[in-house]
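Yeah, one chain of the complex is gone here, protein chain that is, but the others are all in their spots.
The letters A and B name the chains in turn, as written, and every chain counts its residues from 1.
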Amino acid sequence: MDITINNQLVQKGKEKQDEFTPVFNINNLNLWYGQDHALKDIKFDIPEKQVTAIIGPSGCGKSTFIKTLNRMVEMVPIVRMSGEIVYREKNIFDPKYGVEELRTQVGMVFQKPNPFPKSIYDNVAYGPRIHGIKNKKVLDEVVEKSLRGAAIWDEVKDRLNENAYGLSGGQQQRLCIARCLAIEPDVILMDEPTSALDPISTLKVEELVQELKKDYSIVIVTHNMQQAARISDRTAFFLNGEVVEYTDTSTLFSNPSDKRTEDYITGRFG
Amino acid sequence: MGLINKESVKKKMGSRVAANGFAKFLFILATSFSLIVLGVLIYRILVEGLPYLSLDFITNFASRMPERAGIWAALVGTIWIMAVTAPVSFILGVGTAIYLEEYAKKNAFTKFVQVNIANLAGVPSIVFGLLGLTIFVRLAGLGSSVLAGGLTMSLLILPVIVVASQEAIRTVPREIREASFGMGATKWQTIRRIVFPAALPGILTGTILALSRAVGETAPLLVLGALAYVAFVPENLLSQFTVLPIQLYNWTSRPQEDFHMLAASGIIILLIILLIMNSIAVYIRNKFHKRF
Partner (left out) sequence: MSRDKTNQKSIRDMIQENKSSNNQSAVMEKVVPKIFLICAVISIFTTIGIVFTLLTETFTFFNRISIVEFFTNTRWFPFTSDENADFGILALVMGTLTVTAIAMIVAIPVGLAAAIYLSEYASAKTRKFIKPILEVLAGIPTIVYGFFALTFVTPLLDKIIPGGISIFNALSPGIVVGIMIIPMIASLSEDAMNAVPNSMREGAMALGATRFEVAMKVVLPAALSGVIASFVLGISRAIGETMIVTIAGGSRPTADINVTESIQTMTAYIVQVSQGDTGYGTTIYYSIYAVGMTLFVFTLIMNLLAQFISRKFREEY
């Protein structure tokens, strides 16, 4: 399905046209936590097989936004939403489109490494197993491939049956990425995946993201602007629940069109 | 020109410190009281109970002659009761806990269930005996059987297991549930494969402690009409039975000193069983403590 559409982005002072295949089209997305209007009229498209970074000060709604993409945000009981999110031409809020099916396509890596209290092997095999794959040989293959894909295979291959809680924080996070890869999603959402990691582990995860974008579309929330600049192709700047600016990363950082973006990336607030 | 007379503060200091010392002494005394009582209790039971303790004592049936009497029927009866109580209370208790923690909406019904369980925990055990007598023995026509006794005991310890299981389920971090949902797992898959295994050590600890309480319970089974003098072991769920505490009660309530010594011997066995159960519970608790 190779539809390239023209994505119109009207920005203050200038009009810019981008061409890419979108995996997500977000239209007029609004979200409230009770009375709190957390996301306001979000409207943009997320490209296939690129890294899209979401930046902004804490409380700007970036984390909330990424969780709407796989509907994890609905685990908060007081959430209300309006608007639409189209994933591969299907509205994800369509009752006929099961939330489990969506999450099988759109995987997620969380802020804090959250492996299951199980062996390394069982952690990675979890996804395939819940989706009905029981064949031991297939599982073995998937586990190895996913761990290799997450660049952690060499560190854990001799202790696959040990509990994942014995790994370091950085290893745990890469294990969580491997776990995500095991069901071969289409999109991987990453919610500040390096915020709990040391610099060396952070570097490893960043390198991994670069590697993964060959096969996956990646959306990454980060509080770290340098990280966004280093690894992403496109960047969206969120402020107070609104998208202030969304363009390719080099433009956003070198030549921001909005004053607020400039203030933020030059460190004047946030 | 202070408002406070420093001299008098200084003077009072001595008596205040002394009062503190004296109070501390009293507090230690009170705390030791429990330890001393425990020591005396165990010493007394060992002194009285050891003479009759032998392998024959365990394998013999009750008898009018103290030197021939044993606890076999009671021991087997206790095991039978546990064989009913353990699975029934575990399934009902864990099921209730999973419902309350995972599925129940925060509404009046859920709150009612929760308050109800808290109150059930405070109902005297003998009242459960009256419940069992009416419902299981008479209405259901089970008679004073193992099944009636086991079901009554299940209801008695149900609140304990529910509360312990709820606590265990609550310690499972939200993050790993999210990880499971994030992979497209359904709610039941997440509960069965992630939440339940992670909470299991806590649930087992609570269940074993609750069962150890049931092993020592006497009153409800007495009210149900469990026999006091039994020279046979139960053959099936509808057999009549006795349990260890009832046998001990029977011996204790006889005037002859020899039967009191038999009771003490039986108490040693009962306490050993409880000690083993508690050790297993503590072992599980410590082994899996704070994994998250």
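One rule holds for everything that comes next: a residue touches a chain if its C-beta (ideal position, glycine included) is under 8 Å from a C-beta of that chain, and two chains touch if they have at least 3 such contacts.
Here the structure is a predicted model, which is why all the values come from computation and not from measurement.
S.K.: In the complete complex, the chain left out here touches which of the visible ones?
M.R.: Listed by label, the shown chains it touches are A, B.
S.K.: Tell me which residue among B:L155, B:A168 or B:I203 touches the hidden chain in the full complex.
M.R.: Result: among the candidates, B:L155 touches the missing chain.
S.K.: Given that one chain is not shown, which residue among B:N20, B:T171 or B:Q256 touches it?
M.R.: B:N20
S.K.: Among A:P22, A:G56, A:P115 or A:P128, exactly one should touch the missing chain; which is it?
M.R.: Here the residue in touch with the unshown chain is A:P128.
S.K.: Out of A:I92, A:I183 or A:A236, which residue would touch the omitted chain in the full complex?
M.R.: A:I183
S.K.: Just the residue numbers, please: which parts of chain A touch the chain that's not shown?
M.R.: So the residues of chain A touching the unseen chain are 101, 104, 128, 131-133, 138, 141-142, 145, 149, 182-184, 214-215.
S.K.: Touching the absent chain: which residues on chain B qualify?
M.R.: 16-17, 19-20, 23-24, 26-31, 33-35, 37-38, 40-41, 44-45, 48, 91-96, 98-100, 102-104, 112-113, 116-120, 122-131, 133-135, 138, 155, 158-159, 162, 186-189, 209, 212-213, 215-219, 222-225, 228, 245, 248-249, 252-253, 260, 263-264, 267, 270-271, 274, 278
Rule of thumb we're sticking to: only the chains that are shown with their structure count from here on.
S.K.: Calculate how many whole Å lie between the centre of chain A and the centre of chain B, each centre taken as the average of the chain's C-alpha atoms.
M.R.: Comparing mean C-alpha positions, chain B is 49 Å from chain A.
S.K.: Which of the residues in chain B come into contact with chain A in the complex?
M.R.: Chain B residues touching chain A: 106, 173, 175-176, 178-186, 189, 193-194, 197-198, 291-292.
S.K.: For a test of understanding, state which residues of chain A touch chain B in their complex under the given definition.
M.R.: Within the complex, chain A contacts chain B at residues 70, 72, 75, 77, 100-104, 107-108, 110, 112, 114-118, 126-127, 129-131, 165, 176, 179-180, 183.
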